[in-house]
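A protein chain is absent from this complex, but the other protein chains hold their places.
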Amino acid sequence: MARGRLKFDDERCKACELCVFYCPQGILELDKHQMNSLGFHPVTITQEEKCNGCAICAMMCPDMIIQVERE
Amino acid sequence: MARGRLKFDDERCKACELCVFYCPQGILELDKHQMNSLGFHPVTITQEEKCNGCAICAMMCPDMIIQVERE
Amino acid sequence: MEERVLMKGNEALAEGAIRAGCRAFFGYPITPSSELAEYMARTMPKIGGVFVQAESELAAINMVYGGASTGARVMTASSGPGLSLKQEGISFIAEGELPCLIVNLSRGGPGLGGIQPSQADYFQATRGGGHGDYRTLVLAPSGVQEMMDLAMEGYDLADRYRTPVLIMAEGTLGQMMEPIILREPVTQFVDKPWATTGCAGRKPNIVNTLHLDPDYLEKRNRHLDAKYKEIKAKEQRAETFMMEDADLVVMAFGIIARIAKRSVMEARKQGIKVGLIRPITLWPFPEKVVAEAAQKVRRFLSIEVSMGQMVEDIRLAVNGMVPVDFYGRIGITPNPEELTREIMRIAEREGY
Amino acid sequence: MEERVLMKGNEALAEGAIRAGCRAFFGYPITPSSELAEYMARTMPKIGGVFVQAESELAAINMVYGGASTGARVMTASSGPGLSLKQEGISFIAEGELPCLIVNLSRGGPGLGGIQPSQADYFQATRGGGHGDYRTLVLAPSGVQEMMDLAMEGYDLADRYRTPVLIMAEGTLGQMMEPIILREPVTQFVDKPWATTGCAGRKPNIVNTLHLDPDYLEKRNRHLDAKYKEIKAKEQRAETFMMEDADLVVMAFGIIARIAKRSVMEARKQGIKVGLIRPITLWPFPEKVVAEAAQKVRRFLSIEVSMGQMVEDIRLAVNGMVPVDFYGRIGITPNPEELTREIMRIAEREGY
Amino acid sequence: MKVVAKRPESLTDARFHYCPGCTHGIVHRILAECLDELNLREKAIGICPVGCSVLAYDYFNFDTLEAAHGRAPAIATAIKRLLPDRCLVTYQGDGDLASIGMGEIIHASLRAENITVIFINNAIYGMTGGQMAPTTLLGQVTTTSPYGRTVEANGYPAKMAELLAQSEGAAYVCRTAVNTPANVTRTKKALKKAIQMQMKGLGFTMVEVLSTCPTNWGMSPVEAMKWVGDHMIPYYPLGEFKVKEEG
Amino acid sequence: MKVVAKRPESLTDARFHYCPGCTHGIVHRILAECLDELNLREKAIGICPVGCSVLAYDYFNFDTLEAAHGRAPAIATAIKRLLPDRCLVTYQGDGDLASIGMGEIIHASLRAENITVIFINNAIYGMTGGQMAPTTLLGQVTTTSPYGRTVEANGYPAKMAELLAQSEGAAYVCRTAVNTPANVTRTKKALKKAIQMQMKGLGFTMVEVLSTCPTNWGMSPVEAMKWVGDHMIPYYPLGEFKVKEEG
Amino acid sequence: MEKQVLFAGFGGQGVLAMGLFLSHAAMSSGKNVSWVPSYGAEMRGGTANCLVTIAEEEISSPLTENPLMAIIMNRPSLDKFEKRVKPNGLVMINSSMVDRTPDRTDLEVLAVPVNELAEEMGNPRGANMIMLGAYLEKTSVVQVEEALEYFPVIFKGKSERLIEANRKAFMAGVEYARTRM
Partner (left out) sequence: MEKQVLFAGFGGQGVLAMGLFLSHAAMSSGKNVSWVPSYGAEMRGGTANCLVTIAEEEISSPLTENPLMAIIMNRPSLDKFEKRVKPNGLVMINSSMVDRTPDRTDLEVLAVPVNELAEEMGNPRGANMIMLGAYLEKTSVVQVEEALEYFPVIFKGKSERLIEANRKAFMAGVEYARTRM
């Protein structure tokens, strides 16, 4: 059961994949089916239940796309 | 008996007295009776026979007033 | 009669700035401006002001940029090579619209040149030696009293128009002594809501000169241009002397203007109808006075300690109505006798 | 037909310099001039030349001072703020009479401004933004072929007159591509007995700009002045177009001049008697051509990407004979259609 | 659930113009978080450089000035002298601070100016399109070292933290990186310490941050992060080079 | 008898304009003797600063340039790059080298330029009449530190030898003095070594020479010499700070 | 008469390269030509465009407000440049990226789904060459045959593989224009 919850600011994501790379749970990836107005595939979370809200993704995101909540 | 001999370029001496101060033999002094065209009393040697030609005066003279000869 | 004190031009200028509220001086030593810095170094600590000997003229002018952005009245002074090094900074200050006082106690160039008085930085001062379309107000004192008075007026103009003001004086004016009347310290200042002082209780302020959007860059330039047009319309200053019936008009600024004045008197004694126009503002150039005069007189003579720079502004103002002659020296400040000779030479040649 | 190659203006200029014998480039990156430095960085090592990325524009211009003093053909390039920082050095180079090539790929100011093409450094270039009485020859190419040709001619002029030569081109000219004919490399060079290369077999040479003796300082300034007068007499260059029967003369330099040319053609199609004068040397300004034209035409129109700088030189040359109008943009390079509209507006207003 | 990561108040909500994965964004956030936590936003005056972060004045939610290239320390000096209780932060790239601004940064440190300098060392000129920086590594290819940087042609990369630690006026000099979560945390600690020492009036403080320029390095953002660890840190060791004791 | 001390060939016989007892003269002679002994007069190119030694081009009997204030290292760099077998010597004061010329000197050292810098540290601005230099000692009174130099107002004196020794491009960095016969001898040894290392292409070389300015110090030349020993050397220790091994 | 064509799109779409190719081809076929890139800020990204002017005689103005033709590779470019094309001018649109057609009725409009076509032929980066092929086939600003001849010249230094891929893409565009437009 998930201890963390993520909100993404999709429109601003630049698809740099830093969060994807640094997420310890490996549960982030770019959503190839979406494209934002900047022409990027925004990041998304694959298995929400696995997120423990460590907020490392947010820490490494240069554009503050990810807001993290934790229990 | 003198082992060194000094030649002074009186006209250019600025009477800074560095040679006077550094001469180990203490045989240099300003010649109050002379004044060169710069308005300075040029340096002179008091006891020529005591000069051993160590050339320290020349070494410390900023204006190369003193030419030193040694045996 | 008010109490007079004998003062050096450099000190009068510095004291004037202080009485106008200058509380920070940033400078790098250079002859013949160093005395001014030294006066500030002695005085600022006593009045709780700031004196920083910058590591270079570049640092100094950028300290002025920073200091002025706090809203404080700040100042720098230099000469020749130092002014050249400040050109980038002055361009930034002009676009940032930061009021400040910059002093050029000018010396002979180009290159390292000499330290004799000179007026050969006129183009740099009036055209903006830096990049882009900008101007600085340029004031040219001709005596020690004016060194003080124009320093004080300089700050008013700087604040009113949010623009850097340059005082240009030959080195001699800084070195010479005359009795002057000390002016009352200024106590009223305009407030500067744009200043970057920390955003407590308001939105953040930004001092910036970068405009990547072409349209906005053009907007900014048109804004500055409009301001400069207003200054041109309102702030031209000049002293005129014996102009009523003049055939020949001598033009000169700075200390040369006083020497020329004597020559004008001498020439008058010998029956020559000659007058004098002394620009007090070099930019804006007093083109109105000159253009009016051009309607009535027969010829102009520009006397400068340079190879001929102000003469271009005279020609632009005269616009072909009458001839404009030039007499220049470099490194040497001409004496009244020499100038009288030149005036008489022209008068005879032209049969005035 | 000779073989043509498609080249960027920046590369053509760099290649031209190299073909003219340039063997050292000293520069600090700045948009839009960096490509030129990058071309040199790639090429110099291959031809045994010197490329140094200086720590600043100040260092760069002083490296030019040093490099030129060895007699080598050397070069630097920059833009806007960078040129302002070089003013002290340029003043030294002018007084040291050191031949060299300085490039200004000009961008919008003042301050940091923008990187759009601009002509607002005209005053700085033609009046000498540095201190003292000096001038630099200023060449203004209007196409890629001229970027190469004027670079090469620039070195000839620099050596002939022992003076720094400035090439001023809007950034666009550096970015755009056109087919050009590559010129033959220069093989003949004047020798430079004054160069400081070590005194083997001769008396020591000195490169110096300090003149503490007022009389000698004046002598130096008069020497430079005489040289500048000679350059003014001999080196004015301009392109004229459809001037024979012109009522209205459009004046513009750089790429704007080509755009204006198109507009002149368009206006002619509509029966307006309009011609074009394109200064190729900004200093010396082609005042002879302009003064002659002023005898015959009814009006001038100066078109600049600035708030109006060259227009002063036109007015000085026209000297009141006919009116001189001005049309300027900043940050935006006007298109032919826009300029045609302006020409037609004036033609209608004046009933040409 | 409570929010554990969100945009700090000391940043506006303007979108960064930086390239994807550029670490300027991370350092901006760190600075903003420090000011928030130290409650200094309304006392802060930021000096932005000429460099990719030239537009930082649009992002920082406090008073800012945009400086001429390399002169931020001189500007900060003047402001701090006139407003001694404010918090002065300059944000400078390696061209800005280590090349054209070398004189200003060293003298600000010698004068023991009470300012905090954030030095973004990304070993290249970003804004102008990838020219060599004083900090470019030996062998590194840039547009002005097209055959790779060599000692003969270009000299040695500048170690600014080591150099400035020599200055007696320096109270705190530290080099960190933002290539891992742990280093991001350390960077924030260091910057906070620097700002606190500035506000105590201990002297000149600087944090050099090893950063990335994926665009001009020609790497993906992730590769760039690895490159920092594999190539930059070995030449630019992390750590505190000067910590002045109080009083 | 044979002549053991006379005017070296690398000096013209122009009379120095320096004040009585000013040590600029001693250092001029030392440089000239080194060039004579190394037989480099005809290969030598000297760069004179703006400072009291601005007229050195009248005294050196070899090719010379007069530089803009502080830029001598940039000028020397260009000449050395174009004429690699020449002997480049810059002669700079403390205002010239340590204040306005800080950027140029540090970058010349980082670039490992093969030049030799003679740095005359006399703790004051001579030519312009006694203003504070970056090397002015704490407490020292000058026309721009009229109440004595303080850390708060003026910061710390710059230790250039220590600073430049940090630079990886520096092959030889040494501080000497000319306040005693022994130190004059050491200064000559150091300068000779520096020039030889330059000619071997080992990199940047500098000799900082603690000197006097009796006039602006307001002392007699002899007092000034003592002041160097009593006050300058304690703060500016003598010795070699960097000696690069060959090969 | 001078023909001016504008190429406009995203940064990565190879827009400047299209202009360069055309310029080279035009020059090689003995014409006068100028290529002026839009002058982006010192930062990355954003839209890119370039203007190519081709003429038999010497080129007077390399710039214009109103190009005769426009090659539009993405939506923002259409919005920005539609109104500026000369009356009765030509607009070629990358229909894979542009979801609307011009509002102006005087323009000749040709739509080519270059991204799809490129994907189909397994060379996504070839989209711009496809557009170019179609453009030349339709306008003969430069003859297709001539252009093909100059491939080796234009891509001098590039690998055979890449040249071949580009030629294929180019021909695909020509093909599309011949058969399906």
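Read from first to last, the chains carry the letters A, B, C, D, E, F and G; within each, the first residue is number 1.
Quick note on the criterion: a residue touches a chain if its C-beta (ideal position, glycine included) is under 8 Å from a C-beta of that chain, and two chains touch if they have at least 3 such contacts.
Remember, predicted model here, so these are calculated numbers, not experimental data.
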Pick out which of C:M176, C:A195 or C:M321 touches the chain that's been left out of the picture.
C:M176
The missing chain sits against chain C at residues 1, 4, 6, 31-32, 114-117, 144, 171-172, 175-179, 255, 258-259, 261-263, 265, 333, 335-338
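In this section, only the chains that are shown with their structure count from here on.
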Could you give the separation in Å between the centres of chain D and chain F, each centre being the mean of its C-alpha atoms?
40
Centre-of-Cα separation between chain E and chain B, whole angstrom
60
Can you list the residues of chain C that touch 2 or more other chains?
55-56, 58, 81, 88, 92, 112, 209-210, 212
